[in-house]
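A protein chain is absent from this complex, but the other protein chains hold their places.
Chain nomenclature is as follows: A and B, assigned in order of appearance, with residue numbering initiated at 1 for each chain independently.
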Amino acid sequence: MKDKSIRWGLPILLILIALPAVVQDTFFLRVITEAIMWIGLALAFDVLAGYTGYLNFGHGAFFGLGAYTTAILMMQAHWPFALALPMGGVLAGVGALVAGLPTLRLKGAYFAIATWALSRAVQQLALIMDITGGPDGMRLPSFLNPQFFYYLMLAIVAVTFALLWFLLECSPFGLKLKAIREDDQGAMALGLNPTKLKMQAFILSAVPTGILGGVYAYWITFIDPASTLGDLVSDQALVMVVFGGMGTLVGPVIGALLIFAFKTLFWAYLSDFQLLYLIILGAVIALSVVFIPNGLWGTLRGLRSHKKSEEKKDESLAAKLPQNEGE
Amino acid sequence: MELLPQALMDGILLGGIYITIAIAFSLTYGVMHIIDFAVGEWIMFGAFAGYYLNKVTGLDPFLLLPVVFIMFALVGYLIQPVIHRVLSGNKGNPLLMGLVFTFGLAIMFQGIALTVFGFYSNSTPSVFSEGSFFIEKFGLSLTISSIRLAGLVYALAITAALHYLLKKTNFGLGVRALALNRESAGLMGVNGKQTASLVYGLYVGVSAMTGVLIGCILSVSAQMGTEYTIFAFFVVVLAGMGYLAGVPWAALLLGMVQSIFLIYFNPGHTLLAVFAILYIILLISPRGLFGRGV
Partner (left out) sequence: MKKRLLCTLALVTSLLVATTLYAADEAVFKVGVVTELSGSLATGGNVTKRGYDLWAQEVNAKGGIDIKGKKYLVKLYYADAQSNPASGAAAAERLITQEKVDFILGPYSSGVTIAVAPVVEKYKIPMITGSAESPLIWSNKFLYTFGTVPPINFTGATPIKTLSELNPAPKTAVILGSNDTFSKASAEAFKTAAEAAKIKVLKFNIVPAGQDLTPLLSAVRGLKPDLIAFGGHDEELIKLVKSLRQIDYTPKALLMHYGVTEPAFVEALGKDANQVFGASVWTNTAKTKSAILWPTAASYDAASMKAFNTPADYTQAGSSAAGIAFQVALQKIGATPGMSEAKRTELIKALEQVNIDTFYGKVKFATSGEYYHANVGMTPLTVQIQNGKTVIVGPKNIQEVPAQYPLTPWKNR
C-alpha cells in the first residue's frame, strides 16, 4: 500500500510543483488553485463522513471560521498573514472541540441537522456582529500573486493528504474510525473509546478546513457571510465526496477534480446555459447515487478486486486492530 | 404586555404554516426513513401550480387544492420506486444515500424551475387574502389575518385527516406496521412497496398544497424552496423524526420563538435564536422534544 502511494504520489506532486513554470496563464493557475482547495475541503469532509460515518453539514462553518479569524487578525490586530493563517486553523480546531463534545453524541440525521443548525447560527452571528463587518463582509489587502497562492494551497493540501493517508490508511486510527462507523457498540466492546476517537476525527476534519478558509480569504481579498458561511462549502464537499467515493482518500480527490472541472468548463464556455448546469449537476448527483452508490473510485476498486480478496483483506485488517486503546 | 396576545396569536398562525410544511414530511420519514432534501422544491412547484392554475381558471386557490394534490400525489407515487432503490441498496449508508439523492433532485428541480418560471417573485391572490378580523375586548386588541387563519384551519384539517388515516383505516394500520418493522409487516401481508409509494405520493401532494397556501400568504418564486426545506427539517427534528404527534407542538414552538423574538427582543437576532434553540434542544434531548423520534 505504502509503496504504491509513493509510486503514484511523488510524480504527481512533482508535476504539480513544476506546473507554474509551464502554465504562465494566471487564469488557469487560479482555476487549478481553486481545484486544489476543493480537493482539500473534500478530503477533510470525508474524514468525518466517509471514515467515521458522520455527515457534517457544518463543514462550511469551519471554513468560515478560519477565513474570518485570519481576516480579523490581519485587519483589526494587524498580524502578518503568516501568523494569522495558523490561528485560523487553531480556532477551527478549538471550534470543533467545543462544538464536537456535545454534538457528537447525536447520531445519523440528528447529527447532520444539528450541525446544519449550528452552522446557520454561526452565519447569523457573523451577520449581526460588528467585528465581522456584518452583511458587508470584510476586505483584505490585495496580494494578488498567483504563484504564491498556488504553492500555499498545494502545500496545505499535500500535507493534509499525506497526514490523512498516514493516519487513516497506514495506522490503526483509520480502522478504529471505521469500526465506530460500522458498529458503535461493538467498537466500545473492543475497548475503543468512540467519543475520544470521534472528537479526534472531528478536529482532524476541521483544522485543514479552517486553514484553507484563511488562505481563501487572503486570496479572494473579500469574504462575507453569504459566500464563506453559507451552505456552499458543505454541499459541494458532500457532492464531491459521494461522487468520487466515500471512505477513501482517492475518491474525494477524483470527485473534487471531476465535479470542479465540469463546473468550471460549463461556467467558462457555456455560461448562457447556466440553468442547464444546475439541471445536469442535479441529475448527475441523483443518477450517481442510483447507479454507483460507492462513488467512482469505490466502484472502480470493486470491479478490480474480487469479493473474496476483499473479505480476506478485511479480516487481516481486523486482526491488525489493537485490542486496547492506550489511555 | 398589551402586545402579548398578539404575539401569541401571530406565533400560532406562523406555527400553522410550519405544521403544514412538516407533517407529511415526518410521516414519510417514519415510513421510508428518508430525509427528503427536495421538500422545499415540492412546495415551490406546488406554489407555482397554484399560481398558474389560478391565472388560467380564475378559481380561488383554495378550490384548486384538491387538483394540485392529485397532480402531485401522482408524481410522488411514480417517483417513489426510484427512491426505494436508492434506500434499499445494501451499499453505503442508506440514510446518507437518500439525502444525497434528494439533494441532487432539489438542485435539478431548482434549475428546471428557474428555466421554466424565471427569476421573478409572484403572489397568488385569494378571497381570503383581502380581509382580517379585529377583536377589541377586555382592553385587548387582536388582529387575525383571515388568510393565515385559513392556513391554520387547513393545517389542522390535514393533521386530523392524517391522524384518521393512520389510526382508523387499514391503510394506516399497514403504514404503522411498516414504520415499526419492515420485515414483519411484510410477513403480515402488508404490501410494503405499494404502501410506501402511497405514503410518498401523499407527502408530495400535501407539500404541494402547502405551496399553494404559502403562495397566497407569502410569495412564489423559483428560489423559495431552500428556506422551507430548512424549516421543514427543523420542525421534524424538533418533533423527533417520524414522531407525527410531536409535529404540531414543534411547529408552534418554532412559530412562537420567531414571534416573541421579533416583538420582544432584538428582531435582528431572531434567526440566531431559532437555530440556537434548535441546537440546544437537540443536545438536551437528542431524539427531539419528546424523546420519541426514530
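By our rule, contacts are C-beta pairs under 8 Å (C-beta built on N, C-alpha and C of every residue); 3 or more make two chains touch, one makes a residue touch a chain.
In this text the structure is predicted, and so the values were computed from the model without any measurement.
Looking at B:2, B:136 or B:183, the residue that reaches the missing chain in the full complex is B:2.
Residue-level contact of subunit B with the missing chain is found at 2-3, 6-7, 10-11, 13-14, 114, 119-123, 125, 129-132, 134, 143, 145, 147-148, 217-219, 221, 223-224, 227, 258-260, 262-263, 266-268, 270-272. In the full complex, subunit A touches the hidden chain at residues 25-27, 30-31, 34, 124, 127-128, 134-137, 139, 142, 144, 216, 220-224, 226-227, 232, 265-275, 277-278, 280, 283-284, 287.
The rule is simple: only the chains that are shown with their structure count from here on.
Of all residues in subunit A, those touching subunit B in their complex are 49, 53, 55, 102-103, 105-110, 112-114, 116-118, 120-121, 124-125, 128, 231, 235, 238-239, 242, 246, 275-290, 293-294. Contacts from subunit B toward subunit A in the complex involve residues 35, 82, 85-86, 89, 91-93, 95-97, 99-101, 103-112, 114-115, 226, 230, 233-234, 237, 241, 268-269, 271-272, 275-276, 278-279, 282-283, 286-287, 293.
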